[in-house]
Structure formats: structure tokens, C-alpha cells
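Here the complex is missing one protein chain, while the rest keep their positions.
Going by the order they are written in, the chains are A and B; count residues from 1 in each one.
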Amino acid sequence: MSKAEQRHRRRSARNGWLLSMPALVMLGFAASGPLLIVLVYSFLQKGDYGNVVWEFSPDGWIGILFTRDIFDGTLGLADAHLTIFWRSVSLSLMTTVITFALGFPTAWFIATRPASERAAWLFLVTIPFWTNLLIRTFAIGEILRTEGLVNTLLLWLGVINAPVQLLYNDNAVLVGMAYVYLPLMVLPLFAAIERFDMRLLEAAYDLYASRMQVLLHVILPIVKPGIVAGSILVFVPSLGAYVTPRILGGGKNMMIGNFIELQFGQGRNWPLGAALSMTLLLIVVVALLFYVRAVNRAGSGHGHG
Amino acid sequence: MMKTGRLRLVEENAIEAQSIVKAFGQGKSALLALDDVSVSIRKGEFFTLLGPSGCGKTTLLRLMAGFEMPTAGTIRLDGQDVTYLPPNRRPVNTVFQSYALFPHLTVRENIGFSLKMQGRAKAEIAECTDRMLALVKMEDLAERKTAQLSGGQQQRVALARALAPQPKVLLLDEPLSALDLKLRKEMQIELKRLQKETGITFVFVTHDQEEALTMSDRIAVMNAGRLQQVAAPREIYTAPVNRFVASFIGETNFLNVTPAPGGFRLGNGEIVTAEGSGGVLTVRPEQVRIVSAEGAALTGTVDSLVYFGTDMHCHVRLGDGEALTVRLPLPPCGEAGVSPGDRVGIAFQPGATRLIEA
Partner (left out) sequence: MVMAERRFSVASLPGFAAIAIAVFFCLYLPIITLVIYSFNSGPSIAVWQGLSLHWYADAWNNQAVKDATVRSLVVAAWASGIATTLATMAALGTTRRASYKGQTFIYVVINQPLMVPEIVTAVALLIFFASIKVATGYQGLAYLIAAHAAFCIPFAYLPIRARLEGMDLSLETAAADLYATPWQTFRYVTLPLLGPGIAAGAMLAFVISLDDVVITEFVKSGGQDTLPTYMLGQLRRAVTPEVNAISTVLLALTVLLLTAFFLLTRKSN
């Protein structure tokens, strides 16, 4: 590169940084920066009425998995905590599976519509996605209530004699999360299926594959990066869900998000809350790394695997 | 052919398409891709469907494969009606124009795909795959992913994959069109050898008439959804039945003639006799000779000369204004012996002229 080109490059980089700086400052102040504070707080001692005492204490992190007996100070496994973690992980996994089972046919359906219709169907699937999370959760809650649509229908059909309690349990949260995060599974799947070469299907049928064999041996393997992307896009927000378990779970069926909130409210254990937040963030970052790898593999084609 | 003892007709035809009509769309705007096409393909034949883009040859092939179903008509495979049978139930396999190799499988897995779908034993699949790899000489690349192969290699894998399940008929949809000229010529020889070796009926689709002439046992020339002529290459070339076939295959001269006592009268008055019937006389450029203008019945002036390496094309304008192309073989020194503006005489090789409809 010539001297002039080098100078131009440096100036271009400098301008790039200058232009991006205001946004970076804003985010640093009200998004990324405070995360560091959380990290610091996780190593402090909890105050008696909430907030923290500025002394080092590992209790925040220990408290994730263990409780200290108030009488003899020994550590024991915090069963309540483990239940919450287990619930969060299993519900998130189940949500991912359900959204895939329902989302894959939906994405396939949209991708195989004639090109003129496709944008309309996509728009239809996206609208619920952009609708307020609270509204959608509330709407599902209304359907599941004892006076709601599902119970009314079941009573009318004669399947049950009295309204069934559908709300305020793990299943309600599962249904709610599947409902809320379904579009997040459909969109990456649709992107992957749209890129799929349909002529491969002709070849597969020509070579005596049945419909099921085509799905298992040709479609799913090739669309795998989209499946991974969709799964992570559903799993990550599910893990950190707050609104949905709160409204549909009724306060007793807590997930990690609610548990974190508790520490800053009645629980009065800010360091624990901070440690939990950091743990959640760590899990999410790891999951996102998998996502980036899957997306990159999709972009580079199928030359190796 | 009748077998004595048991009255059983042994099916001679590998594929029989009868009165095929294929229309796309509805009503007024419907496109008639195939208009009452009937063709019989014999077992063990190398049969070519030849025609320009949009003539319906690919549509006919897809009807045989099962990806489309005819609007009317039937398709029989080895005597059995397969018209509405889905492609995975027909003992017919296709080599696609785009090869359609599975990108997530290796060469070996691609070739063995059909056998795996049919649920054959692992040992059997391995043995058959090895045989196919040897047949197309791809043993070294068996474990590669198909995306890493060159065009010619991909083509051979597609071929092996389609041959592996030992189909009754192999359908090839312009399989060589993506290859460069030299590779094409090599693959043409390869394909011909494979067909002879395996004995499988090949149905080959192409728009390249030279390819059709060199490889086929029989050619079906198509245009605008209709069959024009079905015959062996030599007959297609020397005895085209209409103007389309005559002009699509090789180069032809067309001269208008009128009936006259003893034969047909050319523009300049000379009477010629020829086989066929109609108002147009056809003759191939290489069957026309330049002779001395003295005493020649048909004369003209040389318009231009075009150099083709192997020969020279001489464009002659006849007395009545009609144009004629003559192919002049070139001697070693490369001189044709005529120049633009010369007055020359024209002579036809005996038996080389044919009459067709205008």
C-alpha cells in the first residue's frame, strides 16, 4: 500500500471510531457498563435491608448452589435453588422441542408457497412476534383460565365435567413460552429452507426414497444449521424468561429470571442476584458461540462437516 | 415375438408413450408442452430426444421419470402402465442437468443412496458401490464431499448414482451441457461405452444435433411439442421429412421448384428428379460440387467465401436470385480455387437431393 493509501485508511478508521463513539458511550452507560457493576456486586456482602455492604464475600456465588445452615454454619445443597434451575433448563429444552415440532412444518409450508404469496405468509407469522410480550402472555393466560376458551370448549364437548385448572403450573408456562417464542424458531428455519435446492428432492424420489426417508436423510441434514440457529434463538430467551413464568406460573413456579428478581425484592440478597445474573449471562454467551459457529457453517456451504 | 408353448408376448419396448398430451395452466392461457406425442423406445437402445429449447423434450423425459403426469395419454414401462406412478415406484432413474448431488453426503454415500433407501444389506451396498466407482473410475475420490469435485467428476458421480440400482431405463436430461467442449467429447464416448457395457436402455435429451448424431441408435426430433421424425441418425440426416428437420440437423440448401414433366423444374429452368414430394428441393452443402461454368446446366456467381479450417463454405447466387451454399474441401495448400465474382457451374451428387413440403 502506498503512503497515501495508508493515510487514507487510518483516517477512515479514525472517522469510523468517531462516528460510532456516541452509540458506544450510550450503550456503555446504560447497557454494557452496568454489567461490570453486577459482576462486582456478586462478590460483595449482602446488606440486611437489601443493597450491599462493601466488603468482599464469596457468599453470593456460593449461594447459587448451597445454603448455609443458620445454626451450625455448614453448607448444604440448596434444593429449592436446584429445583428452579432444573425447571428453567427443562422448560427451556421442552419449549425448544415443541417450537421445533410445530415450527418446522410451518416454515416448510411458508417456504413452499408460490413466491408471490410468501411475503404475505411471512408477515402473518411475524406480527405476533413484534406484539408486546405482555399482551401475548396475557392472551394465552386468558385462553387457559378456568373461564377461558379451552375449558369452555372441553366442557361443551363433554370431555370434562368441571373446569380444569390449566393455569399456574409448569405446563401453563410451557404453553406460554412455546406460544411466545414460536416465531423465533420459524424465521431461521424458513431462511434455511428457502435456500434448500428443491431439485435434490426430485433426485431423492428418483432414487426410491419414501417421503419419510426424504425428510430424514436429505432435508433435515441439509437444513441443520437453520435448526441449530432456531433452537438457540428459542432456548436463550426461554432460559431468561421473566414475564411469562410470572404471569402464567403464578409466583410459585419460578424460573431463573423470577428467582433473580426475588433477590432484589423480598429475598434481599443482592450479591446472590448478581451472581445468578452473571451465571445466566455466561450460559447465554456459550450458547451464542454455538449459534455463531452454526451460522458460519451454513454460510460457507457444505464443503466439510 | 411369440414364445412357443406359452402364448406370451415378450415386451420389446422398454418405454411406450402413447398419445401424450401435456398442458400447463388452464383454459385460454394453457401452454401445450406436448401435443399428441407417441413414441416407442426399444430395449437396449440409445434413444435421443432432440430439439430446440421449449420443444417439449425435457417435459417428455419428466413424464417418463414420474415428476409430471400427462394431461392425457399413457406411459408404459416394460408393458406395465406407469402413467400415474410416483417416481420412487418406477424402476427408472434420472441423471439431472444440474446433477443434483446431495451436498451433505460423500461420493460413496451418494452412489449408494438408492440402495440404502431400498433397505438393502450393508455388504450388498458396499459391493455395488465399489463396482460403480470402478465403472466411472472414481475410486480415489470415494470419500470426498461432492461440492469439492469438478464438473466432469460430479457428472460421473451422478451417472454412477443413477446406474447403481440397475434401472430398466436410464433417463439423461442434457447431462453434458455444463461441460466444456473437450470434456464433452470425452464424456460422449464414455456414455456410449457405458451404455453398450451395461445394456441398459438410455433415453438421452439434448439440443445439440451433433451429439445426437454421434451417440444415438435412434433419434426423435421434436419441435413445439410435436414429434417431427423418429429414425436412425443416418436416415435423419440423409432423408429429413420436413423443413424443420432438414434445417435443424446439419446445414441444408433449400431451392424452390415447380412440378414439370419428367421431374421438377428449378428456377433457371433445369429439370431434376428427386425422391420425396413437395415444392422444395433440399441438398446438403457437401453434396454440391463446383464445376466449370461451360456447359453446366445450373450456373451462378460466387458471392463470398467463408474459411472454416477444415473446409471452405462458398456462397453462390444462382441466376434466379436463389442462394446456395457449397462446401469445398481444401487441398493442403489451402487454396479453394475460386474467388468472389467468379461464374461457376453447380452439380449435385446423384441421389443427394430430396423433395420436401414447403
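Methods note: a residue touches a chain if its C-beta (ideal position, glycine included) is under 8 Å from a C-beta of that chain, and two chains touch if they have at least 3 such contacts.
Here the structure is a predicted model, which means the values were calculated and not measured.
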Partner chains on view for the chain not depicted: A, B
Which of A:18, A:70, A:115 or A:162 contacts the chain that the document leaves out: A:18
Residue among A:78, A:143 or A:164 touching the omitted chain: A:143
Sites on subunit A contacted by the missing partner chain, in the whole complex: 9, 12-13, 15-20, 22-24, 26-35, 37-38, 41, 51, 102-103, 105-106, 108-110, 112, 119, 123-128, 130-136, 138-140, 142-143, 145, 147-149, 152, 179, 182-183, 198, 201-202, 205, 211, 214-215, 236-237, 239-240, 242-243, 247, 256-257, 260-261, 264, 270, 273-274, 277, 280-281, 284-285, 288
Residue numbers in subunit B that touch the chain omitted from display: 21, 66-69, 71-72, 84, 86-87
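Note that only the chains that are shown with their structure count from here on.
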CA centroid of subunit A to CA centroid of subunit B, Å: 58
Contact footprint of subunit B on subunit A as seen in their complex: 197, 199-200, 202-210, 213, 217-218, 221-222, 301-305
Touching residues (chain side subunit B, partner subunit A) in the complex: 65-67, 86-89, 92-94, 96, 98, 100-104, 113-114, 116-118, 145, 147-148, 161-162, 165
